[in-house]
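Omission of a single protein chain aside, the complex is shown with its protein chains in their original locations.
Our next item is subunit A:
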Amino acid sequence: MSRLHQSRIADFQEVLGEPTVALAKLRDLCFSGIPFDGGLRCLCWKILLNYLPLEKASWSSLLKKQRDLYSQFLKEMIIQPGIAKANLGVSREDVTLEDHPLNPNPDSRWNTYFKDNEVLLQIDKDVRRLYPDMAFFQRPTDYPCLLILDPQNEFETLRKRVEQTTLKSQTVARNRSGVTNVSSPLKTTSNSLSEYEVLPNGCEAHWEVVERILFIYAKLNPGIAYVQGMNEIVGPLYYTFATDPNSEWKEHAEADTFFCFTNLMAEIRDNFIKSLDDSQCGITYKMEKVYSTLKEKDVELYLKLQEQNIKPQFFAFRWLTLLLSQEFLLPDVIRIWDSLFADDKRFDFLLLVCCAMLTLIRDQLLEGDFTLNMRLLQDYPISDVHLILKKAKELQDSK
């Protein structure tokens, strides 16, 4: 370990060693990257994302309270509906004159169940394909949710719910002599889900944990529910917490990720809301902000992109909505997020990072035609995020 690195760790330990963490100091340190060692990053992210308060004395009671609360959510939103569903076959008390599976009433529990299934299936599609280049999310977690995986439980888990919902349909064909032929996909062994290894009962893959986090978030935030791309926001958070070298924290990665994700979404959720697209807080405004900042910093490049009609929607939509998580490898994304989370104006720095990404490839962009430039922007060529962050900082300081 280099001496510089050691002294950086010491700096972090000093700030975090005080009974009350000095936020401004911590932000300063985090902005230049947080060491992984000793779980520093996990701890700092939890503070920066307002999950942990600055007074350290309150940490243990707060964590206990929040983790219990999360268990409560699981019971209410996954286990109880699951038990109700499982009991259906035995006693049919859920099917009453007032409420039954065909009840279109918005208050109907059945209606809610089917609506939730739609959200769950969308989440399922996306989390299965989370970071496909990495094995991590397909691997079993060391801390499967015991509440849910208890073999005594007969209730419908999310896994069973997805299986039942995707496999229930049958093809009915009637030939001219009136013979009805029902072919059920259940009979076959191959299905699209099996392309991904299904872990045995009692185990769950990391992506299943992420699925649960997103499902609970969707249930608790029905106004936004689930929008594609949220999986790419929760992914790096969960990965960071689930690989915490400190196993006491790592064990609670699911609950901690949930609350940090919720706090992070509180700040960036407007990007995901269609009806806000054209408002002051929506994504369109932010995309335009990238271009107006570029115009200030590099007018020649700005004019070139304008002339080629390369709109910020073509690339900056993804950059901004996903906080760059699809543009770089995961460790690099995490490094960028250190700086973003440390930004005291909250994600103003993201606009500058986007600008830096443009100006760093300005020579290529000025040379290229529409096609070449689109390719550069959609498949960004520089992988050295330190260079990008340095440039962004320069742009910030040159104001």
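Basically, contacts are C-beta pairs under 8 Å (C-beta built on N, C-alpha and C of every residue); 3 or more make two chains touch, one makes a residue touch a chain; residues count from 1.
FYI, contacts and distances are computed from a predicted model.
**Student:** Can you pick, from "small monomeric GTPase", "Rab5-interacting protein", "Signal peptidase subunit 3" or "GPI transamidase component GAA1", the UniProt protein name of the chain not displayed?
**Tutor:** "small monomeric GTPase"
**Student:** Considering the complete complex, identify which of A:Ser7, A:Ser60, A:Thr371 or A:Ser398 is in touch with the unshown chain.
**Tutor:** Considering the complete complex, A:Thr371 is the one touching the chain left out.
**Student:** Can you work out which residue in A:Thr20, A:Gln228 or A:Ser292 touches the chain that's missing from view?
**Tutor:** From the options A:Thr20, A:Gln228 or A:Ser292, the contact with the absent chain belongs to A:Gln228.
**Student:** One chain is left out of this view; which of A:Leu40, A:Val162 or A:Leu322 touches it in the full complex?
**Tutor:** Only one of A:Leu40, A:Val162 or A:Leu322 touches the chain omitted from view, namely A:Leu322.
**Student:** Taking the full complex into account, what residues of subunit A touch the chain not shown?
**Tutor:** For subunit A, the residues touching the absent chain are 122, 125-126, 129-133, 169-171, 173, 183, 185, 187-188, 190-192, 195, 227-229, 231-232, 272-274, 277-278, 283, 307-309, 311, 313-314, 317-318, 321-322, 326, 369-372, 374-375, 378.
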